[in-house]
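Worksheet: one structure, shown below.
Complex shown without one protein chain; remaining protein chains in place.
Note that the chains take the letters A and B in the order they are written out, and that residue 1 is the start of every chain.
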Amino acid sequence: MAETLLLARGLCKSFGALRASDDIDFDLKEGETHAVIGPNGAGKTTFIGQLSGDLRPDTGTIRFAGDDVTALGAPARARKGFARSFQITSIYREFTALDNVALAVQAHAGHSFRFWRKAREESALREPARRMLEEVGLGARADVLAANLAHGEQRQLEVAMALATAPRLLLLDEPVAGMGGDESRRMVAFLAKLKGRQSIILVEHDMDAVFSLADRISVLVYGRIIATGTPGEIRANADVRSAYLGEDAQ
Amino acid sequence: MTFGLVFEQLLNGVQFGVTLFLMAAGLTLVFGIMNMVNLAHGSLYMVGAYLAVAATNWTGNFALGAVLGLTGALLVGMVVEVVALRTLYERDHLDQVLATFGLILFFNELVAILWGRAALYTSLPTWLQGHVELFTGSRYPVYRGLVIVVGLLVALALWYIVTRTRIGMLIRAGASNRSMVAALGVNIRFLYTAVFGFGAALAGLAGLMAGPIYSVQPGMGELILIQVLVVIVIGGIGSIRGALVGALVVGIVDTLGRAFLKPLMGAIISPTAAEAAGPALASMLIYLMMAVVLAVRPEGLFPSRGG
Partner (left out) sequence: MPGRARVTFWAAMIVLLVLLPPVVAALKQPFYLDLMRRVMIFAIAAVSLNLILGYGGMVSFGHAAYLGIGGYAVGILAFYGVNSGWLQWPLAIGASALVALAIGAVSIRTSGIYFIMITLAFTQMLYYLGVSLEMFGGDDGMRIKTRSQFSGLVDLADPVVFYYLVLTLMLGSLYLVHRLVNSRFGMVLRAAKSNEGRSRALGFSPYLYRLAAFVIAGALCGLAGALLANHTAYITPDFMHWTRSGEIMFMVILGGIATGAGPLLGAVALLVVETVLAGWTEHWQVILGPLLILSVIFFRRGLAGALPGARDG
């Protein structure tokens, strides 16, 4: 029986009169890929924000590997082993791809109050970064400015940065958003290689990606989780079909 | 330190606060709605003061001079917005700061060219000179009382406009979510010019009323601008209510501090120490207050920015 890595209980978050998260219970087991799907406006972004530490739940708790992390902000959670990719690509546009990943490596290489040695000449940062770029298929683009990468390459870069932090938990917010057919298949294949080795929470609209990657799926509608189960169970679930699968996004 | 003296200084504090409010209201609206740092707001204060003095000397009539000065400030504000500031709305705050800084240099020097560097003193018409008897038994200048009354009336009018009218609704909506207002199809350019002109008029009003109390000279705008910034930081950007509360607090604390801190310190510590440290501490008082507010509530007391 796999260990529970992340346990969220009773998450509630309101913005004025809008209940974006309504008493959400959610858990992630070690090594599993747990996808979160739901129609637009269901509150997925708010949910992810509370898991990542960017938003504080009004009530509810989040436990990570047994520790209560509810009060921790995003940087603290990242240092505990959270890594995320953003729905809208969030990278360092003025830096090269290699610089980007090297920064991710640096974030987990102790404190950065080192004032003299040039970071770009530190092999302890550059080598792991280069390897990670190779692994995601961007090895040849290492010295290209991130702003000049293609959209799909930028999203690959973002995943590379997340992985470079040697995370215990990966939060992927719509990793194939905006990608064409070939690109998204490549990304899905890459994510499939991570299955089992990483514990992943995957928020996605792309049903092909979700059903091929997920071990479990939770369905979020109007801020509530209406169903959690294996892909087969979810596909067969009548509530889910009526609430969501009727308006298949892809 | 009699009660009468304290009350008189309290009134002075309210009068100063009201002046600060007129400045802060315009500035915070421009910050909140156009997301623009306008350091040249103090220049509009100065322009109002100078135009009023010039108009009064030209027409021989104080009230007429005030009206002309106010109109002049409004026009100058709108011209400046259209000519120089329009391009800056999309730019980052650094560019806005630097460009409006250039405007300050320009206006200060322009005013020096036209009227010289020496301070201009305005004389009040007879109907505004003189004092009123206060219930405390002391006398208070009629003019300062008038400034307080006018300022509070403007505050009331602003409150009414902002909370009860359609344009006020647009302003409040704009202060918290600019792009939504634009998406609603409102003519943004006109709204911006109108808001900016209105803010300029308020600043000009503050300036022309302040002229007879303080002096009219190049650079007078910057002296008060910093204090206006303190008001806005304490009150919260984009909030008229915050501007009023912040302005009154800053005005009263600053005035009372300057009047009473030295004697208070002299009584508690020692007269010689108070002599040296008193004025210094009094001038730093509002900034220390700002630091405390920031430590506790970095967004200010009544923040209104949302989107």
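Just so we're on the same page, contacts are C-beta pairs under 8 Å (C-beta built on N, C-alpha and C of every residue); 3 or more make two chains touch, one makes a residue touch a chain.
From a predicted model like this one, the values you see are computed outputs, not experimental measurements.
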item	value
Residue among A:T165, A:S184, A:S199 or A:N237 touching the omitted chain	A:T165
Candidate in contact with the missing chain, chosen from B:V79, B:V132 or B:M284	B:M284
Options B:V230, B:A259 or B:A274, residue touching the unrepresented chain	B:V230
Sole contact to the chain not displayed, among A:K29, A:R63, A:H108 or A:R168	A:H108
Which of A:A65, A:A119 or A:L194 contacts the chain that the document leaves out	A:A119
Absent-chain interface as seen on chain B, which is shown	31, 35, 37, 84, 87-88, 91, 93-95, 97-99, 101-110, 112-113, 222, 226, 229-230, 232-233, 237, 276, 279-280, 283-284, 287, 290-291, 294-295, 298-299
Interface with the unshown chain - residue positions in chain A	52, 54, 73-76, 78-79, 83-84, 86, 90-95, 99, 103-104, 106-108, 112-120, 122, 161, 165
